[in-house]
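Down below is the structure, laid out as structure tokens.
Coming up: chain A.
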Amino acid sequence: SSKTKQESTQPQQTTEANKNKNFKVGLVTDVGGINDRSFNQMAYEGLQRAAKELGVTVNVIQSKQMTDYVPNLTNFAQQGYDLVISVGFMMHDATEEVSQKFPNTKFLIIDSEITDRPNVASAMFKEQEVGYLAGALAGLVEKEKVGKVKGTNIIGAVGGMQIPPVDRFIAGYQQGAKAVNPDIKILINYTNNFNDPAAGKQMALTQISQGAEIIFQVAGGTGEGVIKAAQEKNLYAIGVDADQSYLAPDNVLTSAVKRVDVAVYDVIKDALNGNFKSGIMYFDLKNNGVGLGKINKDVPQSIIDQVNQLAKDIIDGKIQVSDKISK
Partner candidate 1 sequence: MKNLWKELYIPIVAVLVAIIIGSIIMLATGFNPVKAYVSLFIGAFGNLNNIANTLANAVPLILTGLGVAISFKTGLFNIGAEGQYWIGAIVAVWIGYSFSLPWYIHIPLALIAAMIAGGLWAGIVPGLAKAYTGANEVITTMMMSYIAIYFSHFLLEFGPMMEKGSTIPQSPLIKDSAVIPFLIKNTQLSYGIFIALAAAIFVYWFMFKTTWGFEMRAVGYNQRAARYAGMNVPLNMVFALGLSGAFAGLAGAVQMLGVQHRLYDSFTSGYGYTAIVVALLANNHPIGVIFAAILFAALGTGSQYMQLNAQVPGQMADVITGLIVFFVAAHRIAEVIKDLLARKQKKEVKA
Partner candidate 2 sequence: MSAILEVRNITKRFPKVVANDNVNLTVERGEIHAILGENGAGKSTLMNIIYGLYKPDSGQLIFDGEELNLSGPHEAIEKGIGMVHQHFMLIPVFTVAENIVLGAEPKGITYDRKKANELIREISEKYHLEIDPDAKVKDLSVGLQQRVEILKAFYRKAKLLILDEPTAMLTPQETQKLFEIMRELKQQGMSIIFISHKLEEVLEISDRVTVMRRGKTVGTLKTKETNEQELANLMVGREVVLRIEKSEYKPGDVVLSVKNLTVVDQQNVTRVKDVSFEIREGEIFGLAGIDGNGQLELVEAIMGLRPKKSGSVFFYGKDVTNFSTRQLYREGISYIPQDRQADGLVLDFTIAENLILREYKDPTYSRRGVIQYKKVYENAEKKVKEFDVRPPEYMLKARNLSGGNQQKVILAREVGYNPKLLIAVQPTRGMDVGAIEYIHRRILELRDKGAAIFLVSLELEEIMSLSDRIGVIYKGQLMDILDGKTATKEQIGLLMAGSRFDKTTLEAR
């Protein structure tokens, strides 16, 4: 009897699977490539998850140079891909251009706002919100001299390049720390590079020599060096994009997680089910598009409670977080 059951369900499953299999999703990375330890990588993970869980057909092109964006997007569109994903604000112009030429293809762009196209969805993240929480946590840890902190009341942030997503994180971080600890000093540096962890490490050590005890890395691969520096000096680092607590469980204070993977997965799922919506989608604390990762065991519950309250306030709109760094 079990045999017949299988036989009866299979055709149905197959058509379902076929339908999904025929749904083709293409992803074009920016020149950072999949291994950027940042949004390209997260987007790719979301894509992989969609392939595995939804059975859609996926394909990736990693752009080598900026002039590849238009041809790569065009190639996907021309080959009848249903959804084409552009990763990164650098692909804004290219996505605008190609989406206009292929109105029947759906596009998703990460980290950039395209509003006037019926076939383009933009996934924007409120990095400043999670940055705010990370900053508040750091501010409180400094103020109360928790764990490894001696209370210099100085914290730092190491950015990759001075680009919008990076600055939104740092802007929030700044505001959050100041909000709970007005006297705190925040060092902000950039390495001008997303793939030089050795430089990131020295940059972090430099901040540490200037008194910083908690350093927020917003620098992709470069940031691994920041975490390493915190580990060596037995201080704290804050991870970014993914939950990076596993890199140094004792020394990662928390991570400012940005769920690009979730955004990608959700949009694929919506498009597959005919629910594709153009325009800007915001991923924020409220819809779990951003959020803090694992919090270090050194942090007492009281502080965690305060941070959670701040999160609630942001979600409720009681706190507005600006996306601009103040000098």
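In this section, contacts are C-beta pairs under 8 Å (C-beta built on N, C-alpha and C of every residue); 3 or more make two chains touch, one makes a residue touch a chain; residues count from 1.
Keep in mind how these were chosen: all candidates are chains of the complex that A comes from, given by their letters.
Remember, it's a predicted structure, so these values are computed and weren't measured experimentally.
Any copy counted, the candidate of 1 or 2 that touches chain A in this complex is 1.
Chain contact summary for the complex, chain A toward candidate 1: residues 26, 29, 31, 33-34, 59-68, 70-72, 74-76, 79, 89-90, 92-93, 101, 112, 161-164, 167, 192-193, 323-324.
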